[in-house]
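Yeah, one chain of the complex is gone here, protein chain that is, but the others are all in their spots.
Chain IDs A, B and C follow the sequence of writing; residue 1 opens each chain.
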Amino acid sequence: MPLDVRVASSMAEAAGILASDQRTKLLSGGTLVMRDVNEGRLLDGTLLRITDPAFRQMNTSGARVELGAGVTLAMVLNNRDLAYLHAVARAVGGPAIRQMATIGGNLFATTPYGDFAVALLALDAQVMVQSGYSSARAIALEEFLNARERGISGLVTGVQFARPQHAADFRFYKVSRVKPKGLSVMSIAAHLPNAGGRISQARIAYGAMAPTPVRARGAERALEGKTLDATAIQAAKAAALEGTRPATDAIATEWYRREVLPVHLGRLLSAEGR
Amino acid sequence: MARHRGRGMASVNYPIGMNLGGDPSQALIHSNPDGKFTVALSAIDLGQGMKQVTRQVAAETLGVPIEDVYVDTADSDTGPHDMGSFASRGTHRMGNAVIAAAREARGVLLEAAAEELEVNAADLVTDGRGNIHVRGAPSRSITVRATAQAAQFKQGKTIAGRGIFLIPLSAVDPETGEMNPNTAFAHACLVADVEVDDETGEVTVLDMTSAYELGRALNPKMVEQQLVGGAWMGQSHVLFETPEPYYPNPDHGPRDFNEYLMPGPGDIAPYSVSVLERPAPDGPFGGKGPGEMCANPVLPAVANAVFNAVGVRVDELPITPEKVLRGIRANGGARPQARRGG
Amino acid sequence: MAKIPVQFRLNGSDRAAFTDAAENLLTTLRRGLNEFAPKYGCGQGTCGVCTVLIDGEPQLACLTLAVACEGRHVETASGLADGPNLHALQVAFMDNFAAQCGFCTPGMLMAARALLDRNPSPSREDVIEAIAGNICRCTGYEPIIRAILAAAGAHGQKRA
Partner (left out) sequence: MLDIRKDFFANERDDNLNVIGKGIQRQDMPGHVTGRSRYFDDHAFEGLLHLKVVRSPHHHARIRSIDVGAAERAPGVKRILRAADVPVNKNTLLSLINFGKDDEPSLAVDKVRYKGEPVVAVIAESEAAAMAARKLVRVDYDVLPAVFDVEEALKPGAPVVNETYPHNYFEYHEKFDHQKLRFGDTEKAFGAADLVIEERYQTSPIEHAPTETNGTIAAPEQENRFVVHSCAQGLFFSLGTAAKILDLDSNRLHFIGGTVGGGFGGKVDSLTEPLAILGAMLTGRPVRYVLDREEEMLYGSPRGAERVYVKDGLMRDGRIIARHIRSYFDAGAYTRLSSYAAVKCTAHVPGPYWVPNVSSDIYVAYTNRCPSTAMRGFGITAADFALEVQMDKLAHAVNMDPMEFRILNAYRDGDMKAHRRVAKNTALIECVQVAAEKARWPLSDNARRQSSLEGGGQGERGQIPATPIDQRGQIGRPETRNAPATQMLPAGTMRIPLTKQPELEGSRDARPAAPNVPRYEPARPMAQPAVQAPAPLAPPPTAPPSPPGAAPPAAPAPAAQPQHGAMRFSSVFGTRRR
């Protein structure tokens, strides 16, 4: 019973197949699943491909941005409306990987991968999940990521989020050993909307600082209602580690990640980030 | 935040070839009837350029144009025995074996030409452009092509040669370590400029400058390939690489090129090399072989530059940002040392 | 195991092969069609030596499902030269001694080709970005970067 491949022409059909057969895995960009196939971790069952154009659809012009789960990082890079996300997309893989890797797939990438999900978390994105033939329901990305550790069911059809008022309100900073491209020592995304010179509803997210991308609640609180000055940044740095659970891996130790997180957060906030 | 610049240097030598000898290499050379030569070896080209360097050695020794020689390696049915391509032995050992084989083939070539020109073979020279002529009398000449045809179809001579090069094995004294190791040594001195971030411990190599003495540079372009690629590998060894990031703890071994850290194309530093040529008495045309040593001076030079920048000695490789940061913390902050020129 | 037919254009000519359902394009090219220019380096998407162009875009053959290439155009380093005439990139790689063991070269060339097709006069940073997914263990990258910039120059002159 070697692997076989099925093709679904609609998302509903795909969701139905996934719901009815536990041994079916969605093959989106292939960067995660095909590696498992090549290395013998995935040996039987069914790979599901989706040809539904909606899977790769983008609505990026309006205030509400909608990206199909099958949208690749290359498509993001080629879309002018999404300029504020280009730095994030460019932080993933090389050109060939970006041609294949999808936003949906990135939501399932385990740490220290998944930098795009970090950005989406800071943008308070909703994940559209379709279970069976019912219509898709929206789940907050944070909730989705928490559920991911327990194993999520259903088909991720896309993500939605409110476009930042000003591109400058959104910042992303990835720390990696290898230039120009490498695994995250950590990545930090921050959405810092600013009303009358004061930050309101700051959302900051970390990658590689926990088993999944996580919110930086301490830093967010420290900045709320403040002007982004040295004092506020100091306060944010002091609260930077709240809620983090970094791991030791081939890239860095837990100790190192904790030690430099405040430094890099400070650089992001003071726009010193490279 | 502060970034500190630092400068370090190191000077090294390197023994060429299997240390104690006893590592033979053989070569066979033969000519087609039109004077085009094939060199049969069992040497391995891993990228270091074995095929081309032996091709140039053969062409030089035979006295024919480079395009008249091709190297065929490695097929155990046609190529004679060779220990292999390691220990920087390829150029030195195989180069000498090829010289030996080419000398023998050249000897037959000149004898055949002498018979055609009715002169003494000892009076003949090659011009390296496919002609053989009497020394001092270029008009009395014959082409290599015509000579090979005459040898094959008139004289019944094989324009061929065989060669072996073997430095006999040396014993090692158990109590003093006395031995006869390599006789050819290459030399180098390298200066590294780095920048160290005292808040994160990150080290950036800004520039490298070196001088290498390699015997004769048989092919400067290929020497450059080795030295530039080797310097990158040295930068990689000293700052990035290891399959056991927390050695001797065996956990967290990298499984792919994402987890196994090496400098990317965005990490490379400008590198300038000067090559000195002090021919090795026993090297092929004095050549030594730069393949292995070219990473070595980079490791200590960068380590010494890190100390010069922030006053931290990291004596365990690789020099990761964590080790540098722990050192800075232990010293109560960065302690930049005296600048050195530059 | 039932084999599945797949047809696509390979370097301009129509080819067909029988593959396993979950077979990757690299295996189909190498073992099914004897197209050996793309190499196996990792099967993980981490080394780039299997980089090919699919409908003009760079992709990793080892992570691409062969059956997903049905009807598409796959280009490898074998198709880079125009008959006996080498592509400007191939000439530049030779002139700059930008290969040692040569194993990364076919993938490197295709990554560079994808760059130049999109951006005929790239900056050094553009070139570095374009080959960021391609590992070279021999050259230290500098000769490769120089070769790609040189090829871009040559392109420019051709156009002018």
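Everything that follows uses one rule, which is that contacts are C-beta pairs under 8 Å (C-beta built on N, C-alpha and C of every residue); 3 or more make two chains touch, one makes a residue touch a chain.
Predicted model only: the values in this text are computed from it and were never measured.
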Original post:
Where does the absent chain touch, in terms of which shown chains it meets?
Top reply: A, B, C
Original post:
Considering the whole complex, which of B:A151, B:A188 or B:A309 touches the chain not shown?
Top reply: B:A188
Subject >> Residue touching the undisplayed chain, where the options are B:D198, B:E224 or B:D267 >> reply: B:E224
Subject >> Where the unshown chain meets subunit A, residue by residue >> reply: 2-3, 37-40, 43-44
Subject >> Sites on subunit C contacted by the missing partner chain, in the whole complex >> reply: 1, 20, 22, 27, 30-31, 34, 36-44, 46-47, 49, 76-78, 80-81, 86, 89-90, 93-94, 97, 99-106, 109, 135-138, 142
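By definition in this document, only the chains that are shown with their structure count from here on.
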Original post:
Taking each chain's centre as the average of its Cα atoms, which chain lies closest to the overall Cα centroid?
Top reply: C
Subject >> Most widely separated chain from subunit B, with each centre as the mean of CA atoms >> reply: A
**OP:** Could you tell me between which two chains the number of C-beta pairs in contact is largest?
**Re:** A-C
Original post:
For subunit A and subunit C, what's the span in angstrom between their mean Cα positions?
Top reply: 29
Original post:
So what's the Cα centroid distance for subunit A and subunit B, whole Å?
Top reply: 47
Original post:
What are the residues of subunit B that contact at least two other chains?
Top reply: 258, 262, 264-266
Original post:
What parts of subunit A, by residue number, touch at least two of the other chains?
Top reply: 180-181
**OP:** Please name which positions on subunit A make contact with subunit C in the complex.
**Re:** 2-5, 27, 29-31, 34-35, 37-39, 47, 49, 74, 90, 93-97, 99-100, 180-181
Original post:
Can you list the residues on subunit B that touch subunit C in the complex?
Top reply: 45-49, 221-222, 224-225, 228-233, 255-258, 262, 264-266, 268, 271
Subject >> List of subunit C residues in touch with subunit A within their complex >> reply: 1, 20-22, 24, 43-45, 48, 51, 57-60, 62-65, 67-68, 111, 114-115, 128-134
